[in-house]
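Let me give you the structure first, and then I'll get to my questions.
Excluded from the complex is one protein chain; the other protein chains are retained at their positions.
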Amino acid sequence: MLLSVENITVHYSRLPALREVSVSVDEGEIVCIVGPNGAGKSTTLLSISGVLNPTSGDITFDGKRINGMSPEAVARAGISQVPEGRHVFTTLNVEENLRIGTSMRDDRGEIEKDFKRVLEIFPVLAERRRQAAGKLSGGEQQMLVIARALLTSPRIMTIDEPSLGLAPNLVDRVYETLLDLRNDRGMTLLIVEQSSERALKAADRMYVLRSGQMQLEGNAADLQDGEKVRQAYFGFEEGVAHEGEVAF
Amino acid sequence: MIEANTPVLRLVRTFWPLVVLSVGLLIIVVIIDLSGDIILAQTLIEGLVRVVIVAALYLFIGNSGIISFGHIGFMMIGAYATAWQTCCPYTRDMFMPGLPTYLLNNTHHFIPAILLAGLLAAVVALITGYAIMRLSGIAASIGTFALMMVFYSVYLRWSTWTSGASSVIGLPTTTTVWVGYVYAVIAITAAFLYSRSRWGLALRSSRDDEVAARAAGVNVFGQRLLAFVVSAFFCGMAGGLFGHFLGMLTVDSFHLKMTFITLSMLVLGGMQSLTGAVVGVVVLTVVIDVLRRLETGVGDFSIPTSSAEVFVGVVIILILIFRQSGITGNAEVYWPFKPDISAAAAMKRQS
Partner (left out) sequence: MDWPYIFQTAISALSFGSFYALGALGIGLLFSVLRLINFAHGDFITIGGYALIVPSSAVVATLSIGGFHPALLAICIIVLVTVVALLSYFVVFQHVQNSSPATMMIVSFALGYVLQNVIVMIYEGRPKAVNLFPELTGPIQIADGVSVPLLQLVIIAVTWLLLIALVLFFRRTAAGVQMRAAAEDFRMARMLGVRGKRLIALAFILSGSLAGIMSLLFVTQKGVLMYNMGLSIMLFFFIATVIGGMGSLIGAVVGGYAVGIASVVLSAVLPEDVRPFRDACVFLIVIIILLWRPQGLVLTKAARERV
């Protein structure tokens, strides 16, 4: 396992946000965590990247224990996170945003090559290189944060709701890009989504998280009919969910 | 074991922190009064005046969570307002020639004068708070700071009413040990009753989670303003007591240093506890007094000047680094009898 989260429990002040949650990601996999609002998906990712500190449990990356490490140390170890809400540096221009991604690297030659490659993947960023990132559209900003995370040269990327607030055709673009990254460059991805439909299409394996607890885990191929997922997602028996309530 | 079953006991238990604090101060007052040591009595009176200020600071800061750097301004307003009414009948027109004829020619008794001074401070707090209490967090703190600076610079230059940069001398020194004690008890009682009232509860809910408090229908602005005005009232009275303790007033004494010392007392004791406010005053007053004596020298031994100041500063830094909840841990004194867990827990929640 490249990344394994074992039985972590996370508290916000005194309330537990995650209870004994485990997730594992193998090299080259795309793994999705889905779940309704407030399930603890973002909490899981923030714990992995060292922003939150689990009260118990272990997170290991490439055989090394990483919980308790600072966010920058986790990033330097090779885990790059694209947090929810995009978080571009609005007052910096596009190029400067991308440069922040390279701040922990010192392989100058490789950085420049990566820069070129990233701009090839995201040509729109090349066009807007000197523009303030705050002026970009939502889709462009999403591209920018993914590109920025790529430039840290990570071994695994964790992405929190890449489709949030984007038009459907842009969501397709984002997922195409993510799949290309895996297929062409062997990138390992851990993606969090609210809607499981999109995630099921892209993922190799999937987890369903609800109310801070893991409900279901399986190969995406085995979960295609969606019935089990729906049940785990909503936490009640089949048929109780009303049509239209469901974002499938 | 005492069961809290009789009505009297129940009452004592409800007001337990208040009882402990009042009796505790009373013991100190009686001992020092009986000892007849005049210098010690001076320190005690100053300490009691500070109890009034710091209890007032607790009332606002402890319940609202907004750190105010402005209350010493209200203290100054109260101090000068009493001086206008009580000071030096024969030389008043010399120190403060700009006063209206009524104030120049009439001298009020010290008690109504202090009450009026508190009211003036409260009115000023109502007007200024109406603007500043709309702010939250650090913006509100900076607002109160700027407010203190406005009061300070106005009083410093308004020499026909305040004597400006020089002193007003000749206030009757009516703040005796017992007067100080009575006002201290009034102030802590008010702070205690306020924080146990539904207004205090509402304000504390906004301290812990402003958004949730608003969602629950708490008028955060109104509650803050109420606490601001009430605490300014007591600061104003404390100003009056302070003037009548020293017998003189200077604008310069109501500036950053006084702000810092009083805030330090609250921080040291525990910002969110009335017990903390009183404990902070007692501890720092004793420590400063001891260090001052050592500075002037005891026998052959003496420590460098301003050791007391350095010590206070270092203690405050250490407290804020290692124990932000202060000496009391932000809790009030517990009912010591019958370990009634639910009552103790309730008390802790309320603190």
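For reference, chains read A and B in written order, and residue numbers begin at 1 within each chain.
Assume a contact is a pair of C-beta atoms (placed from the backbone, for glycine too) under 8 Å apart; a residue touches a chain by one contact, two chains touch by 3 or more.
As the structure is a prediction and not an experimental result, all values here were calculated from the model.
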Worksheet item: Which of these touches the unseen chain: B:Gln42, B:Ser136, B:Thr189 or B:Ser253?
Response: B:Ser136
Fill in: Listed residues B:Ile67, B:Ala227 or B:Met248, member touching the removed chain
B:Ile67
Fill in: Absent-chain contact - pick from B:Pro7, B:Pro100, B:Gly217 or B:Pro304
B:Pro304
Discussion item. Using the touch definition from the top, which of A:Thr43, A:Ser80 or A:Gln231 touches the missing chain?
Written reply: A:Ser80
Fill in: Contact footprint on chain B, counting only the chain that is left out
66-67, 131-132, 134-139, 141-143, 146-147, 149-150, 153-154, 157, 256, 260, 263-264, 267, 304-307, 309-310, 312-314, 316-317, 320-321, 324
Item to complete: Name every residue on chain A in touch with the hidden partner chain.
Response: 49, 51, 70-72, 74-76, 80-81, 83, 87, 89-92, 96-97, 99-101, 103-104, 148-149, 152
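In the analysis below, only the chains that are shown with their structure count from here on.
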Worksheet entry | Chain centre separation in whole Å, for chain B relative to chain A (CA means) | 52
